[in-house]
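Heads up, one of the protein chains got dropped from this complex, but the rest are sitting where they should.
Per-chain residue numbering starts at 1, and chain names A and B are given in the order in which the chains are listed.
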Amino acid sequence: MKTTLPVAIMTVIALIIILDFFVADAPSVQWIKQSGLVLRSWGIVISAFAMGLGAVNLLRRHVVTISRRESGAFYSVLLVGSMLIMIVVGIGAGQDSPVYDFLFSNILSPASATMYASIAFYIVTAAYRSFSAKSLESWVLLLTAVVVMLGKAPIGAAISGFFPVAADWIQNIPNTAGMRAIMMGAALGVVSNAVKMFLGLDRTYLGLRD
Amino acid sequence: MERLQSIPKAWIYVILLVVLAGPLLKPIGIPIQISDEVRTSFNAIDSLAPGSIVVFGFDYAPGSAAEMEPQALAILEHLAEKQVKVIGISFQAQGPQMAEKAFANTAWAEKEYGVDYINLGYRAGGQAAVAAFASDIPGTFSTDYSGKPSTSFPIMQGIKTAADIDMIITIAPGQPGPEDYVRQVYGTYRTRIIAGVPAVAITQVAPYVQAGQIEGILGGLPGAAEYELLVEKPGTAVAAMDAQSLAHLLIIILIILRNIPNFFGAKQAHAQSVSNSTQKGRGGRS
Partner (left out) sequence: MSLDMGIWVAGLVTLAILSHVWKENPFYRIAEHLYVGISAGHAVVMAWGNIRDTAVKPLAEEGQLVWIIPIVLGVLLYARYFKGVAWIARFPVAVMVGIGTGVAVRGAIHGDFVQQISATISVGSVNDILLLVFVIASLSYFFFSRTIKGPVAAIPQLGRVVLMVAFGAAFGTTVMGRMALLIGRIQFVLGDWLGVMK
């Protein structure tokens, strides 16, 4: 009951949604189409509830830090405080209220943009320190990267018309081939994993590790 | 020569900042060539008849906005000029704010909300939400971003499934993104898809483009710059192109410096590189 029933529910729901794709518009199978439609809309609601789990986990952790006055409690107060302000203002006054917009535009936006942007520093030092070609394959990788970097920015065409043409060819032929092979392998992986889940051989999604 | 291979980290950071900031303050004006993929996207959007229904996926967040927003703004300017109708949606929680900002900063600000364009907000669930959207648009987005029933707006009349849409344009740095629209929308409804993707994703979406599932892409900031030129509204992307070019040159120079020992005298270089890597503990193979 605690394990078999969830696996059965999961399997039936997945099969309905897969079948929905293959059945024709005949009236006798309309229930499959209709069920698929309803289930997908339920998915949105349950996923929305799941989004709250992250906030609850954060709250639990930081409230403990604050109540025990551990080191870093000040930062936890900032985190919990800013989260609660967003929730109260967002749900109470709406997302277009000035306070909500101020926090979103002037703290969340620049912080998030800068977090991603700072990776540029690490990628430059990584390229300088680690990108050392010693085998045929690593030379191929390195030269491809150089041609693509030149061909994809205006500087390449300014040096020689060869670079944009070569970068396009690399992107459209060998890259497409390699990525397609990976993609097809992953697609088979999705299907075989689904079969394992239907058979109850993979139950990690239920938090079981057998 | 050895010095060139042991430039301190802090120096590299400073050099990078100077290389990026320099051309932003004093542009060089390296000419920007329009690539085939951006021209294909432009032509596809240009082929839309006035009144066509375009679903615009604001599937990006502030973290990726530096690359994605210029793409969105340039395409939105083109769409405004083409007199089409735009339904803004988002499968990324911070997307609706991006949509509000984009509509407000383009020619759409002059148009009528609910008649010419609409922001339907965000729906949770990733790929499953994209699937729900494809088969039931008014059901999935039952309200607009402000919570009013979506079917109460003139623009939503007659829109049921993805079959009622002339084109989907998604600006997406990750998932859900163009792959999900291909799998869940194109597969069933054959709706035309144009995708604005970050540079990182150009290589990943290439197979879908070759297969014709995605009609055209804009790749990264250069893609946005080219589109800005095509719609004759040069903006932040065009302004950034000199810095982008010099940044690429800098990386290439650094990689060459690193590999000079591999060019000359493989044996000697190998010994040196091994001793370097044992000293620093990070001279790994690439």
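By our rule, contacts are C-beta pairs under 8 Å (C-beta built on N, C-alpha and C of every residue); 3 or more make two chains touch, one makes a residue touch a chain.
Being a predicted model, the structure only gives us computed values, none of them experimental.
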Query raised in the report: Given the contact definition stated above, which residue among B:His78, B:Lys101, B:Arg192 or B:His248 touches the chain not shown here?
Result: B:His248
Query raised in the report: Touching the missing chain, which residues of chain B?
Result: 10, 13, 16-17, 20-21, 24-25, 64-67, 93-94, 96, 121-128, 131, 140, 142-143, 147, 179-180, 182-184, 186-187, 198-204, 207-208, 210-213, 219-222, 236, 239-240, 243-244, 247-248, 251
Requested in this report: Since one chain isn't shown, list which residues of chain A touch it in the complete complex.
Outcome: 2-3, 5-7, 9-18, 20-22, 36, 38-56, 58, 60, 72, 75-76, 78-87, 90-91, 95, 100, 102-123, 127, 136-138, 140-149, 152-153, 167, 169-188, 190-191, 194, 197, 205-207
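Please note the rule applied: only the chains that are shown with their structure count from here on.
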Query raised in the report: So, what's the distance in Å between the C-alpha centres of chain B and chain A?
Result: 16
**Report entry** Residue numbers on chain A that touch chain B, as the complex places them
**Finding:** 17, 21, 36-37, 40-41, 43-44, 47-48, 50-51, 94-96, 104-105, 108-110, 112-113, 115-117, 120-121, 124-125, 127-135, 138, 141-142, 145-146, 149-150, 152-155, 157-158, 164, 168, 171-172, 175-176, 179-180, 183
Report task. Could you please specify the touching residues of chain B with respect to chain A in the complex? Result -> 7, 9, 12-13, 16, 30-33, 35-37, 61-66, 93-94, 96-97, 100, 123-126, 128-129, 131-132, 135-136, 139-140, 145-146, 188, 199, 202-204, 206-207, 209-210, 219-220, 222, 241-242, 244-246, 248-252, 254-255, 257-259, 262, 270, 273, 280, 282-286
